[in-house]
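Every protein chain of the complex appears in place save one, which is left out.
The letters A, B and C name the chains in turn, as written, and every chain counts its residues from 1.
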Amino acid sequence: MTKMMAGNQPALSLNVANGAKVKDVIAAIEAGYPHIGELIHKKKVLVSVNQEIAHEDTIVHASDEVALLPPFAGGAGHPESREGDHA
Amino acid sequence: MTKMMAGNQPALSLNVANGAKVKDVIAAIEAGYPHIGELIHKKKVLVSVNQEIAHEDTIVHASDEVALLPPFAGGAGHPESREGDHA
Amino acid sequence: MNSAAAGSDDLFVRVQRENFSLDQELDRVRSRSTRIGGIATFLGVARDRSRGRDVDRITFEHYEGMAQKKLREIRERALQDFDILELLIIHRYGEISIGENIVLIIAGAEHRAEAFRACQWAIDELKQITPIWKLERTPDGEVWVEEHP
Partner (left out) sequence: MNSAAAGSDDLFVRVQRENFSLDQELDRVRSRSTRIGGIATFLGVARDRSRGRDVDRITFEHYEGMAQKKLREIRERALQDFDILELLIIHRYGEISIGENIVLIIAGAEHRAEAFRACQWAIDELKQITPIWKLERTPDGEVWVEEHP
């Protein structure tokens, strides 16, 4: 089970029982990294399992690829000028 | 005063008094070329003076460039499929 | 506004026989401002079908002078009415084979929504007000196409 997170965040290391649910993974993260747990609860960070966005009851197996995904920012800039850099 | 028309149409030759209005030009066209006069009345053919679309009361001078413009068809194809070439 | 654009219209509005390169034209637009973030482009190419008929070649004719004038007007109105930084329009004339480029509109803006809006408006407007005519060669002969009766 691998975990990744974009940015300068190091990989997380967690112990979660095989067959646990995503919510168990989140609970384990919260215990060790409360600020990341908070971001997950606020939906600022999403959890993916095998490259698909997971929900709380998604079951995680030992061979699964689990990732924590900060807000995406692909593409170029904003659709509209909402940036306040021109009045 | 030059006249042009797209297509395989030859140039028209007309005698119109200097200072006449576009409607006088149209009347002269109708006399010699009734089918073109009809197209103008149906707005299938527009009249331009000096490269701007003219209206009936636009005054035409000897040095003006007058043209008869069939329906435009620039660009590529239609915006929507209205062609009946797929159900 | 957009006084920097005056004088360079000749490069940003063209009616020409030759083909054009998208990379080259995009560089031209992009070089106008480092604020450009979104570039919307419309490229019209010659299709092999029109109004249910096969087409093997298209010929475009334009009213020299008026065509360029109308395209310049479109560019100026787009620069005024949309929040864009540049707009380029090229229309080819002469014989065009199936699959070849016919028309190109490039709109460069800070943000993509306006680039798309300006690009779509410009191609719609081009078809309405620009004196350009299209002759399609089909198995049944050549036909002048009337886009909007």
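In this text, a residue touches a chain if its C-beta (ideal position, glycine included) is under 8 Å from a C-beta of that chain, and two chains touch if they have at least 3 such contacts.
Every value quoted in this text rests on a predicted model; they were computed, and no experiment measured them.
Engineer: Tell me which of C:47, C:77 or C:137 is the one touching the absent chain.
Structural biologist: Missing-chain contact among the listed residues: C:47.
Engineer: Which chain C residues touch the hidden chain?
Structural biologist: Residues touching the hidden chain, for chain C, are 21-23, 26, 30-31, 34-49, 98-99, 110, 112, 115-116, 119-120, 123.
Engineer: Give me the chain B residues in contact with the hidden chain, please.
Structural biologist: So the residues of chain B touching the missing chain come out as 76-81, 86.
Engineer: In the complete complex, the non-displayed chain touches which residues of chain A?
Structural biologist: Residues 4, 6-7, 44, 48, 51, 67, 69-79, 83-85 of chain A touch the chain absent from view.
Operating definition for what follows: only the chains that are shown with their structure count from here on.
Engineer: Taking touching chains as linked, do they make an open path (line), a single closed cycle (ring), a hub with spokes (star), an all-linked set (complete), or other?
Structural biologist: Per interface graph, the chains form a line.
Engineer: Which residues does chain B have that touch at least 2 chains other than itself?
Structural biologist: Where chain B is concerned, no single residue meets two or more other chains.
Engineer: Give me the residue numbers in chain C that touch at least two other chains, ranges are fine.
Structural biologist: none
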